[in-house]
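Okay, handing you the structure first.
A protein chain is absent from this complex, but the other protein chains hold their places.
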Amino acid sequence: MSARRPYVRSMDGWWKRDAYFISYMAREVTAVFVALYAIVLLFGVVRLSQGEAAFNGWLQYLTTPWMKVFHLIVLAVFCYHTWSWFNIMPKTMPIIFFGGKRLQPGTITGTGLVASVVACLAVLLIVRGMS
Amino acid sequence: MADTEKIIEIQVLRYRPEQDKEPVLQSFKVPFTDDMSVLQGLQYIKDFLDGTLSFRWSCRMAICGSCGMMVDGKPKLSCKTFLREYYPQGLRVDALAHLPIERDLMVSVEDFVTKLESIKPYIIPKEPRTLEQGEYLQTPQQRDMYEQFSSCINCMLCYAACPQYGLNPSFTGPGILALMHRYNADSRDGGQAERNELGYADEGYWGCTAVGYCSEVCPKGVDPANAINQNKMASAINYFTRFITPGGAEK
Partner (left out) sequence: MKRSNEPIFWSLFGAGGMLAALIGPALVFITGIAVPFGLIFKPDTMSYAHMLAFSQNWLGKIFVLAVIALFLWHAAHRIHIVLHDFGVHAVTLVRVLCYGGAFVGTVIAAYTLLKL
């Protein structure tokens, strides 16, 4: 008879074990707010199709204190999403050589963040120009 | 020097299958000097305090990959981690997380070794050459595509850092997938199609959720998270184009 009796430890609460895991979970949980924001927009589109009164009701709803607080939280979460998205990007991209040298992780993350700032400013300017 | 000798408390998670129903903590007071590693602390315990303590070690210089364990909850090579960093509060040592404990600080390596064999961790030549034809040539850039991933010492710290492996051990896991990429990315190798049958499965690249901690804890800078995730795009392209690429559907 074998004296072996390998012991398998539980994974319950594994994500609380390490600060690294907590930041990973924070990154993943941003998705809940992305979904909620998409649902708010979806409601806007549906209300838009129901006529002016319905759409104005939705616009009015956005100005309620709860929705203002909600959107401030969503904005903070989206900024964290942007940061974490480009932070993990060097791990998700193939190795790239640029002028014979390997592109460094910091360069990839930095380029992504700069691209995001430029894209956001472009959206703001376009919307300002359109209205 | 004897009067400057310091004492540190090392808590060790013990598991003796013949007597312990589940792992229990045991505390030891270990005299140490600033140049002593955690491994040397454990060796002191085994030599002078409790000869029944079991742990693996061999080279004492971070190349054999035997002495991986959780030091204060972090996957570490115990030979490369110093007791002084945990003084005066003391430290706790557990067997590597996510792997079954065989005894005390030794984990079962069966699953790892079985998976290691399954990925054909050797070069499968793209074109067979005879000795007379000479060696396979490679440019420095071709070498750079895999060199980093070839530094793995099979210490399994990345497995202790990977919650996906802990949650679902059928996932091949960071170290072995990184090794698979090491061969797939080698310009001399032609075994990609054979290996990617596993790579393109849920047990392969797709079991990874890009936590990234594996790359943080790797003592050799292998970056398994990159080795795995850079294959997702290629795997996805293959998924969508397999029916229009000649021979793609069988893969």
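By written order: A and B. Residues from 1 in each chain.
The working rule: contacts are C-beta pairs under 8 Å (C-beta built on N, C-alpha and C of every residue); 3 or more make two chains touch, one makes a residue touch a chain.
Worth saying up front: this structure is predicted, and the values here are computed from it rather than measured.
The chain omitted from view is touched by exactly one of B:Pro100, B:Pro163 or B:Gly191, namely B:Pro163.
In the full complex, the hidden chain is touched by chain A at residues 11-12, 15, 25, 28-32, 34-35, 37-42, 44-46, 48-49, 52, 55-56, 59, 62-63, 67-68, 70-72, 74-75, 78-79, 81-82, 85-86, 112, 115-116, 119-121, 123-124, 127-128, 130-131.
Mapped onto chain B, contacts with the missing chain fall at residues 163, 167, 197-198, 200-204, 206, 209, 232, 235-236, 239-240.
Please note the rule applied: only the chains that are shown with their structure count from here on.
One simple way to say how far apart two chains are is to compare their mean CA positions; for chain A and chain B this gives 30 Å.
Looking at the complex, you find that chain A touches chain B at residues 3-9, 11, 14-15, 17-18, 20-21, 24, 28, 88, 90-95, 97, 100, 102.
Per the touch definition, chain B reaches chain A in the complex via residues 15, 17-18, 22-23, 73-74, 97-98, 100-102, 108, 141, 144-145, 163, 166-167, 209-213, 215-216, 223, 225-226, 229-230, 232-233.
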